[in-house]
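Working notes for the structure below.
Apart from one protein chain that is not included, each protein chain of the complex appears where it belongs.
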Amino acid sequence: MPAWLDTHLVSLLNGLAIGFLLFILAVGLSLVFGMMDVLNLAHGVLFLTGGYMCWSIAGERPTWPGFLAALAVAGGVGALAGGGLSLATERLARRSHLDQALLTLGVALIAADALSAAFGDDVHSVNPPPGLDGSVLLFGKAYPVYRLSLIAIGAVLAAAVHLVVERTSLGAVVRATVADRQMVSAVGVDDRKVKAIVFGLGSLLASTAGVLGAPIYGARPGLDASVLILALVVVVIGGLGSVRGALVGALVIGQIETLGRALLSNLASFVLFGALALVLVVRPHGLFGDSTGTRS
Amino acid sequence: MTAVLSCAGLHRNFGAVRAVDGVDLALPAGARHALIGPNGAGKSTLFRLLAGGLSPSAGQIWLDGGDVTRTSEARRARLGIGQTFQHSSLFLSMTAGENVGLAAQRLLRRPWSPLPVARRELSERVDALLVDVGLGGRGSAPVAALSHGERRQLEIAVALATRPRVLLLDEPAAGLSPAETERLTHMVQRLPGDVTLLFVEHDLDLVFRLATRVTVMHLGRVLMTGSPEEVRVSPAVQEAYLGTGRRQDLFISSPAAG
Partner (left out) sequence: MSLAARARWPALALLAALALAAAPLLLGPFAVTTLTRILVFALLALSLDLLVGITGLPSLGHGAYFGVGAYAAGWVAIHATPSGPVTLAVAIAAGGLVAAAAGSVAVRARGVFFLMLTLAIGEIVEQLAESWHSVTGGSNGLYGIPAARLGGAALIDDALYWYVLAVFIAGFAVVACVAASPFGHTLRGIRDNEPRMRALGYRVYHFKLAAFVGSGALAGLAGGLFAAQQRLVTPADLGLATSIPALLAVTIGGEGSLWGPCLGAAAVVLIRDYLGSSLGGHGSLVLGLLFVVVVFALPGGLARVGLARRRGPA
């Protein structure tokens, strides 16, 4: 095996794991933005909530029942929060998209502070559930099993999301709305219900990502902001409203964050944000986004 | 005749929809040219192409002999094109006078001045324009307080404030009362002779009073161009309108009461 690959295999695999995790987090943000032009700045806080749910329900050394319970609770909280955000932003739909984004910012601030009040300011770490907490030998290197399982879980979820968006009638409405919102409402589809469902599902995925990510990221104040920014980069680069774009974007950003940091340390951030700036200026609808859409 | 504004082979597609499907047009200086046609004929799209807010899929546009096909809207405005829009496009947080002032100040090379000094020349010009469109004395009224008809009049004042040499008016009489339409007619008739006017209108009486040439569009193409009389009696034009149920427009020969 080439020496380069040997040295960096661990980072590459990390990148895949983080990439899939980012996809689960970001796909909801992308669809909501693509469908409604609403930039949900509270998306990061949903992830953090998932992390705290994992720590408080499953504890620092989770058992399987605990971990699954945390997933269920976080998912439920996420879905409810998404529905609530959808309602709230719908009230502002006639004002600007900016006001809607600012509303989500306010909610994010409130939620972040509430979490900090409830769980304190310390960093809380969580171990992977039993069976997934060891490491395996991969090409002569020890590699954490949990991250491998993240790759597997992530791939499965990605396939599931793809199926829902491509094969169900809900997915058809989502794709149609992203492409031409006015046409969809002219045809008579009640887009408010669809929006609420998409918002809810996207938020559910975000908080689920938070639980799945807890054994890697833990839970601490400030994590919401870092994760939100990564998700934004993924969404912009991958394209608004595009599931495929979110996946490609997430895998790329995942690699930059891991392999990139291993190779370039802090310069990786410049690559990240430089790419974001470049895409925003040159092709604001992202690599896979629909540039003939009806938004300006 | 050297055309002030002209286009050749102009096309514009939106996906599979051919909004403008090969249009040739030539406007001489001082033209009073109307653009009519059923809804969806491509008139507004053509306007946007000519003004520069939309770029063509194919074809060319010339202003004073110079190719402006790839020139930006702002640059075309600086070269002398002024326009009004089908849907009111005003500055809603400002007063009527400030709206006109914003347009007029560009000509006086003022927009970069960071000093809050009022110039009499500017306010006199604004007042004159407001009087011209029938909004004399309403300069300090916020746009929100103006009626729909008054806003349409303000639109025209804003467009005129830049002293355009080519004026594109998109349905200037839409939503105006008969009295307001009369005032609009007089105002257009008083435009300087060297201003080239192209306007879209559904009010065919207005068209026949103001226009010396009329172009009829249908499904993105030019059906015919001729004098108002030629257009009125053309069977092809009548069929185009018949087909879309607008037949009665052509046969109302008396202006609306009032």
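For reference, chains read A and B in written order, and residue numbers begin at 1 within each chain.
By definition in this document, contacts are C-beta pairs under 8 Å (C-beta built on N, C-alpha and C of every residue); 3 or more make two chains touch, one makes a residue touch a chain.
Here the structure is a predicted model, which means the values were calculated and not measured.
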(message) Going by the contact rule already stated, which one of A:Leu9, A:Leu68 or A:Leu92 would touch the omitted chain in the full complex?
(response) A:Leu92
(message) Can you tell me which of B:Leu5, B:Leu90 or B:Ala240 touches the chain that was removed from the display?
(response) B:Leu90
(message) If I consider the whole complex, including the chain that's not displayed, which of B:Ser6, B:Ser44, B:Thr162 or B:Thr215 touches that chain?
(response) B:Thr162
(request) Among A:Leu12, A:Leu80, A:Leu102 or A:Val164, single out the residue that touches the unshown chain. (result) A:Leu102
(request) Quickly run down the residues of subunit A that touch the omitted chain. (result) 37, 39, 88, 91-92, 95-99, 101-103, 105-110, 112-114, 116-117, 225, 229, 232-233, 236, 266, 269-270, 273-274, 276-277, 280-281, 284, 296
(request) Could you please point out the subunit B residues that touch the chain left off the display? (result) 51, 53, 72-75, 77-78, 83, 85, 89-94, 98, 101-103, 105-106, 110-117, 158, 162
